[in-house]
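This structure is in structure tokens; I'll ask about it shortly.
Only one protein chain is missing; all other protein chains are in place.
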Amino acid sequence: MNWNEIRKKARENMKGYCRACKRCDGIACAGEIPGMGGTGTGRSFIANIEAIDRWRLELKTLHDIQKPDITSEIFGYKINMPVIAAPMTGLKGNAGGFLTEREYALMAAEACKNIGTIYMSGDANDPDMYPVGLDAILKTGVIGIPFSKPRTVKEIIEKANLAKKAGAMAFGIDVDGAGLIMMIRSGQFVGPKSKKEIKEIVDNIDLSLVLKGIMTVEEAEIAADAGAKAIVVSNHGGRVLDFTMGTADVLPDIVKAVGDKILVLVDGGIRSGVDVLKMLSLGAKAVLIGRPLMVAAHGGGREAIEFYLKKVADELYQAMILTGCKDLSSTPKVYRAN
Amino acid sequence: MNWNEIRKKARENMKGYCRACKRCDGIACAGEIPGMGGTGTGRSFIANIEAIDRWRLELKTLHDIQKPDITSEIFGYKINMPVIAAPMTGLKGNAGGFLTEREYALMAAEACKNIGTIYMSGDANDPDMYPVGLDAILKTGVIGIPFSKPRTVKEIIEKANLAKKAGAMAFGIDVDGAGLIMMIRSGQFVGPKSKKEIKEIVDNIDLSLVLKGIMTVEEAEIAADAGAKAIVVSNHGGRVLDFTMGTADVLPDIVKAVGDKILVLVDGGIRSGVDVLKMLSLGAKAVLIGRPLMVAAHGGGREAIEFYLKKVADELYQAMILTGCKDLSSTPKVYRAN
Amino acid sequence: MNWNEIRKKARENMKGYCRACKRCDGIACAGEIPGMGGTGTGRSFIANIEAIDRWRLELKTLHDIQKPDITSEIFGYKINMPVIAAPMTGLKGNAGGFLTEREYALMAAEACKNIGTIYMSGDANDPDMYPVGLDAILKTGVIGIPFSKPRTVKEIIEKANLAKKAGAMAFGIDVDGAGLIMMIRSGQFVGPKSKKEIKEIVDNIDLSLVLKGIMTVEEAEIAADAGAKAIVVSNHGGRVLDFTMGTADVLPDIVKAVGDKILVLVDGGIRSGVDVLKMLSLGAKAVLIGRPLMVAAHGGGREAIEFYLKKVADELYQAMILTGCKDLSSTPKVYRAN
Partner (left out) sequence: MNWNEIRKKARENMKGYCRACKRCDGIACAGEIPGMGGTGTGRSFIANIEAIDRWRLELKTLHDIQKPDITSEIFGYKINMPVIAAPMTGLKGNAGGFLTEREYALMAAEACKNIGTIYMSGDANDPDMYPVGLDAILKTGVIGIPFSKPRTVKEIIEKANLAKKAGAMAFGIDVDGAGLIMMIRSGQFVGPKSKKEIKEIVDNIDLSLVLKGIMTVEEAEIAADAGAKAIVVSNHGGRVLDFTMGTADVLPDIVKAVGDKILVLVDGGIRSGVDVLKMLSLGAKAVLIGRPLMVAAHGGGREAIEFYLKKVADELYQAMILTGCKDLSSTPKVYRAN
């Protein structure tokens, strides 16, 4: 198995919905929604890549760090690498339908279980989507965090209860789904959530709450104050609002403001172990990866997802040796270029 | 109806005069005049795009703004969205002649009427052009603002009188047409206008005067002092002078200087609802859009113009939810990237 | 006659030695020497273009400048536009041999005579080249400035005497030819010139001396102190040393240092009337244009050279209207972008 072959196979199976580029960077697919692209000009997706790329590492080999430790702990759960499978749904519309929602959920959950990391499941327009993720968590026993769209408070609480029953370790809302006009027009409410609403949710669910889609210090503080236990700094892979900053641009200030009160995760454009190390150096406790897992799934199923995650783990391990970084609590300084 | 199909059809009908690019950005058509490009290297057109792109929005969804208000008011007229059809003429030379001047004017005016926004008509070398716009205003009852080239003061006043008779709500001069050597050589005077001349025009016409083509604080103050009621910050879509700044580069200072004395509109490179929101955030009260309406007209007539304007309205509405913006008097802060 | 057709014809006649690009910018031909490119990576040629492009103009049309004056005066000679034909030789090796040296010299000199501007002739490895330029000056009666390579002091003085006899109005040395190893290896000395040597030349010739190839304040002051009457800020079109600055980058400091003691001209990447206006705004008294004249000559002979120069004059005239610039002693401020 080899990443170039996986990409080649994925490109065939995704029938133009994704080009499975050498580097998944949002350029070729700009504006393709449905599809895998960023919204509009694609600049929010591309901004994620550019924001990570700006940071540079110091190569250091005169030290004694020979076997770095890449394991981490999230909400008391030990994970073998600080990389989490991001919630993704809508495979038919966005990825061409080669895999069903259920097939993808199962292979992703199983891969995460085998690798020893967290699987996040999603929610979508179609009401059958959310339970598919719960089933995958239940069936595989993976450490799972189901995500709900920002529906009504009542609906969210119901979904959290279902998550609890499925054995989820936490529960999330991707609040950046608030602008999905299409969902509203199809009769399913989604919208912004006030601090009061977040509090109400926290008070009525029996799992730690994760808010995904935070891009400002102000919102990070609202999340923390309202009782969320974690945030994911995210612009939804650039799919909801054109021309946001990249997540790596806003991450450091958010960590500085709320990093001691709340767990800060990040996603957006992370492709390699070096990208992971940069995000950790900028203050994230772990990262989410999305699109590359979709490519892997289409290019070789569960095995390819595992192959990809192991590749990232190897790259992270190697990058830690080459920057003199013993474990994830001692990440290297990064330098901003240009 | 779908924007990609409209573009495809437009590309065919415009026979190489416009490529109806995925993003209309001035690169492919650089220097094509006649045609749809920017003059010379095309850098003034491209500068407009780059200037807008530099600005970034903050994604915010922890709030209670669920139904933003995108309506506005210009000179006491309520409009359903802060987007105005820019004056465009010369379809034969610049767009290939698939549509006559009259056909375009009518479909654009009708679309604006149906959407509920302002239609601006133009003027050109050919003396038959100006009346075509007046007819469209009269026939459709749209809120209309005819524009005259910077001809002699006498000619301008005559044109303003005709505008008044046609029921126009204001009257404009695109003063940046001052350098059209070809027009001068064909025996029709155009040229810069002194403050004294502007005053003379204001004193002798019975409509509010709009000056289009202002790119400096100094000229904005001349316009205000001379009694104009509005300016359009514009470099004429990059078609008159190569290597100007982009309009979004100069807009904030102009608004700061004259925003309380005079209405400030802007055009140049605005393509999407996100672009509109940025321009409003930088201080404009409404924006003009040009080339995309020409593409729409060639790709599907009046319906396509309306489709495009609704798309922009939807994008603006969605962007306002995702930035926590209740109405157009409370636009979000924007951040300059790079 | 039309510039695109001239380019097309030139491309054919130059047989790959020049692509006669839409914009002559040094990218396609990078490294092509022999040929029309910049040396090495081509970055000194490209730097000239980039340096001019960084400067932006203010569009201004609320004023009373309707008929700007584009004439100028150099060494007491009135010229109809501030654009001079740069010295170019080596047509066989660099342009493919469609035109002989003599043919090009005559058509360029005649065009300059007709337009009413200065013609500069060149020197090259082949000892027959220098007299060809003198003949063109003598035959056409153009205001001519022959240039010698930086040969021995004795040879330079001889060449200046020949120039005087041919009726030249001044005499130049392109001192940046000092690094032409090939010329040295073929037995013809060229090399740097010390201040003492420049003085010796000045003292022994009967024409004003112009030094071409000055890129620093230090060298500009040496030139002035040694008695030269003019300098051309130039990196030899990027053909001698890779990775210099662009001429528009260094021009302002040089003008500030020596502009009151010596005439400062500039070349490098100037293609349009807007480029001319920028260079004048940065302090040059007139500009030299090279490659586009070579393209014009190959695409339509003398008429095409005149066509191109008139085009530049029109662009300059129009740009002066659009920036409110009455004459060449009152050029507009320019603004640095990026």
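Quick notes on this structure:
For clarity, chains are labelled A, B and C in written order, and residue numbers in each chain start from 1.
Definition applied: a contact is a pair of C-beta atoms (placed from the backbone, for glycine too) under 8 Å apart; a residue touches a chain by one contact, two chains touch by 3 or more.
All values derive from a computational prediction rather than experimental measurement.
Contacts of the undisplayed chain with visible chains (whole complex): A, C.
Within the complete assembly, C:S194 is the residue of C:T100, C:S194 or C:S329 that touches the hidden chain. The residue from C:G31, C:G116, C:G227 or C:G283 that touches the chain not shown here is C:G31. Listed residues A:K8, A:R23, A:K154 or A:K256: the one in touch with the omitted chain is A:R23. Although one chain is hidden here, its contacts on chain C can still be listed: residues 30-31, 40-41, 43, 47, 150, 175-176, 178-179, 181, 191-195, 198, 211, 213-216, 218-219, 222-223, 226, 235, 240-245, 249. For chain A, the residues touching the absent chain in the complete assembly are 22-23, 53, 55-66, 272, 274, 278, 314-315, 317-319, 321-324, 335, 337.
Note that only the chains that are shown with their structure count from here on.
Fitting chain A to chain B on C-alpha positions gives a rotation angle of 90 degrees, to the nearest 5. Centroids built from CA atoms put chain C at 58 Å from chain A. Centroids built from CA atoms put chain C at 41 Å from chain B. Among all residues of chain B, none touch two or more other chains.
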